[in-house]
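Omission of a single protein chain aside, the complex is shown with its protein chains in their original locations.
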Amino acid sequence: MTGNAPFSSLEELAAQVPDGAKLAVPRDITGPAMAATRALIRRGLRGLHLVCVPTSGLQADLLIGAGCVATLETSAVTLGEFGPAPRFAAAVKAGAIAILDATCPAIHAGLQAAEKGIPFMPLRGVLGSDLIAHRPDWRVMQNPFAEAGDDPILVLPAIRPDVALFHAPRADRFGNVWIGPRRELMTMAHAAKETLVTVEEIVDGDLLAEDEAAAGTIPALYISAIAEARSGAWPLAFHDAYGADAVELADYARLARTEPGFAQYLARLLELDGE
Amino acid sequence: MTGNAPFSSLEELAAQVPDGAKLAVPRDITGPAMAATRALIRRGLRGLHLVCVPTSGLQADLLIGAGCVATLETSAVTLGEFGPAPRFAAAVKAGAIAILDATCPAIHAGLQAAEKGIPFMPLRGVLGSDLIAHRPDWRVMQNPFAEAGDDPILVLPAIRPDVALFHAPRADRFGNVWIGPRRELMTMAHAAKETLVTVEEIVDGDLLAEDEAAAGTIPALYISAIAEARSGAWPLAFHDAYGADAVELADYARLARTEPGFAQYLARLLELDGE
Amino acid sequence: MDCRREELLIAAIARLLEGCRNVAVGMLSPIPGTAAMLARARDPRVRVLGILSGNSFTNGGVELFDLAAQGRLDAFFLGGGQIDGRGNLNLVGTGDYPRSEVRWPGSFGSAFLYALVPRVILFREEHSRRVLVPQVDFISAPGPAAEDSRRRGGPHALLTDLALFTFDRERRRFCLESVHPGHGLDEVIASTGFDFDRLETVPETPTPDAETLALIRGPVAREIARTYPRFAAKLFPDAVAAS
Partner (left out) sequence: MDCRREELLIAAIARLLEGCRNVAVGMLSPIPGTAAMLARARDPRVRVLGILSGNSFTNGGVELFDLAAQGRLDAFFLGGGQIDGRGNLNLVGTGDYPRSEVRWPGSFGSAFLYALVPRVILFREEHSRRVLVPQVDFISAPGPAAEDSRRRGGPHALLTDLALFTFDRERRRFCLESVHPGHGLDEVIASTGFDFDRLETVPETPTPDAETLALIRGPVAREIARTYPRFAAKLFPDAVAAS
């Protein structure tokens, strides 16, 4: 591959998410870019259309609490064993954000449609759910291949994020990014116009040179910027590399229950990375 | 995973492809199971609906020449640098097989529809091609998400093979199969009812235990039978393991130009594996 | 035989899984997860999917859903903030959508899996009129409609801390199968916000036999300790310490 690897600092990377962007992020166990998320909050990002692939937790709750989010498209937001996501629930109740409730495979299907450059993708199930009534952007049509009788099927428009943002174990110096079996990250990169990645480390060698590593690698051609961020998913767990910081997450879950508590947590959190 | 790995001999594996099956096979550079193909011919398989993913070469030509194929669904058949596929061309001219001409991404889309359990998948392009007129199983519909005006789009029915058959570098003792970055093999295994695999070797350890190998592995739950077959793609090239046997392929291309020449080649070929 | 509440539920779920090959379990579901492991301990052909340490998926988050749509997934578990007598599930919130009074996380994959997985087991420990309501405020995932002949998905059963129900597709109603030891029919009726069918005499939910309990407390406990360490440490401290 060519030698135009797009390496940058966390701040330069965060600057590539414009106000109002449609931003796709992965669920907590897949690898949200938490250090980059703090950089986004620090720079005062506004008006995001946040697409959770297909759910989120701490990342969405922080971005909502910090006022970065205008529209939230997700199948769920939860802090998992640490309980409900308090800023999410508060913002929805207050009508402070627009919510596009989805179901997990619908978000995957919308991204896969964008990956394939097709305007829509059908999905079985979901019929009869109130989700459909509240998603004017979804349609129900007749299956054109039905053998007999009525066969309605849900069709979902492509979800084409302006930006996909996630954390990965490593990148090489050519800009290829290794994600292993967490394949939704590849779908996100294929579907999005720009893909921003933070990594635990930048390694020598070419991740595409051998089939073993290539099987879990997103080629550089889909990657717009890479920033090195050790422990970049902290305080969330990151696969085999590190576990969740349970003290920090419990602290968040407790403080974020109130708006002043959240403000206090956020101030402390943003100070952590220093300037 | 569990200890029910489905190991068998080449002959037992070949016996699991019933007459009349819809059989999906990969293109020459991805890893056709050539040793298993000889076993299929030896047992006198008949009436195949052969789906080439998305093209084929020697494998399709051999199966057609040996009289195993009733219907051929493919985007192309060619021996590549060794020239045209003679038995394919002769069978089409003679009307000896039904031909379902496709285009590469349409075959991928049909398999992905089956993988996703949806009845159809849209595809851009292709409109205006004579392919559509000759595929009564394809439809053109209006894009239900068109913003303005006429926006016709091709929709393709799911392709659900009865059997997927391919060769892979290795399997573990649990029945997991490593394919590396040749991802269409995973789509085939997800889409097909049964998946039969030959491998260069069966290795110790669990391919799913570490993310590095898991990223390129089809889990055992999709695999119906595995047979060890060293040089199982011969005389075709197999990735980094071995190159094409150019003498054998040139020999085939020359002899298969006539029906008696093909018969002579086939007799010699089937003798090779002995009984 | 002396058995704990969790062990009764685990054994009851394992019975509901009889004959299943591929069972998927969420990461925050230790009781269904343990039950699936018990089913596997009894029949090694059972595959338990979707638990993190099992690592049985290699096509990303979409694979569980594709697997279900392919017809390869036999059983799955769903809960819900509200469940009504028609089998409708609400995972979104109470009151007027979207500005719910109480907002729950969201529908996850329920709207899809409930329609496609043959044996969806509804599992919700809290058995109260707050949870088991006459009509859900928001349908995340609908119970089967009368005319919906193509649907192959759940519900198969509803298990709570008090009782076990099955679901009758024809009648679109739950039917009380059994009441757990230590609880009575009156308590079940008083705690359930919807009408349901039942036999004249409702049996008691069987407690696990000695062999089953030994399996749960021995090999199964040791196995689930890797996936649900807190749960295992609390429930099976001896097995966890020995492993």
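All chains are identified by letter, namely A, B and C, in their written order; residue positions are counted from 1 within each chain.
The rule is short, and it goes like this: contacts are C-beta pairs under 8 Å (C-beta built on N, C-alpha and C of every residue); 3 or more make two chains touch, one makes a residue touch a chain.
Fair warning: this is a prediction, and the values are worked out from it, not measured in the lab.
For the chain that does not appear, the touching partners among the shown chains are A, B.
Summary of contacts with the chain left out: across B:L10, B:I41, B:L58 or B:A106, the touching residue is B:A106. In the complete complex, the residue from A:L221, A:A246 or A:L272 that touches the missing chain is A:L221.
Of the candidate positions B:G67, B:P84 or B:G261, contact with the unshown chain belongs to B:P84. In the complete complex, the hidden chain is touched by one of B:T37, B:S75, B:N176 or B:S224, namely B:S75.
Although one chain is not drawn, its touching partners on subunit B can still be listed: residues 27, 29-30, 53-55, 74-78, 80-81, 84-85, 88-89, 92-95, 99, 101-106, 108, 112, 123-131, 134, 151, 181-187. Where subunit A meets the missing chain, the touching residues are 1-4, 114-118, 186, 190-191, 208-209, 214-219, 221-222.
Quick note on the criterion: only the chains that are shown with their structure count from here on.
Centrality annotation: A (chain centre taken as mean Cα position, compared with the mean over all protein Cα atoms).
When you average the Cα atoms of each chain and compare centres, the chain farthest from subunit C turns out to be B. Separating the CA-averaged centres of subunit A and subunit B is a span of 36 Å. Per-chain CA centroids place subunit A at a distance of 29 Å from subunit C. For subunit B, the set of residues that touch two or more other chains comprises 116-118, 214-217. Under the contact definition stated at the top, the residues of subunit C that touch 2 or more other chains are 55, 57-59, 66, 69, 116.
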